[in-house]
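Excluded from the complex is one protein chain; the other protein chains are retained at their positions.
Showing chain A:
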Amino acid sequence: GDIAFRFINYVRSVRERQLQQKLKHHQNLSWQEISESYQEDKSKSLGNSQVVVCDINKEMLKVGKQKAQHLGYSEGLSWVLGNAEELPFDDDKFDVYTIAFGIRNVTRIDLALQEAYRVLKPGGRFLCLEFSHVSNPLLSRLYDLYSFQVIPVLGEVIAGDWKSYQYLVESIRRFPPQEEFKAMIEDAGFLKVDYQNLNSGIVAIHSGFKL
């Protein structure tokens, strides 16, 4: 949901800027953006942009919808129940596919990547934000310490749920490192695959294009 909100904000700001330019130059500027969009024939304040939020868990979707309502995002959003390994969408539908801290929880990551490839339009972009591996040895030690000693404890104290946070930390460790994940993305057919480390590897953004 969060990425969807930021995207909608971005779209709105671009359109505003464009409107201003239009008024200045009296030209018909066709609208572009390089973020999430789902092409449909609707002309509202978002133009032709739409965001589809998909999750396998109905409760998560509910939370997302509530949040959207609370923050005032009404148009341009759709909420779909679906499994990343088998998406309920047609081929070549989306300009951008993003997944944030979700692909770690998918059983067959390669299937999810293949599905991403399928539903993206030619030229479309796949973006994945996920926990990854820290290369710096010192930071890595500190991070491990924190992950295994502190996080589950906090989980127990704050949420009363040790096991979930233990699972979280373990699933982070099980996830392939940056280069390996990059290779997996390439295997699904994406080109110009690259990644960017955030916080020296604690989190990484992987990007690939369907060309």
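In this section, contacts are C-beta pairs under 8 Å (C-beta built on N, C-alpha and C of every residue); 3 or more make two chains touch, one makes a residue touch a chain; residues count from 1.
In this section, contacts and distances are computed from a predicted model.
With one chain of the assembly withheld, which option in "Immediate early response 5 like", "Integrator complex subunit 9", "WD_REPEATS_REGION domain-containing protein" or "Ubiquinone biosynthesis protein" matches that chain's UniProt protein name?
The record for the missing subunit names the protein "Ubiquinone biosynthesis protein".
Tell me which residue among A:73, A:89 or A:209 touches the hidden chain in the full complex.
Touching the chain that is not displayed is residue A:209.
Which residue from A:68, A:99 or A:120 sits in contact with the chain not drawn here?
A:120
Tell me which stretches of chain A touch the chain missing from the display.
27, 29-30, 32-35, 37, 91-92, 95-96, 110, 114, 117-118, 120-125, 186-187, 189-192, 207, 209-211
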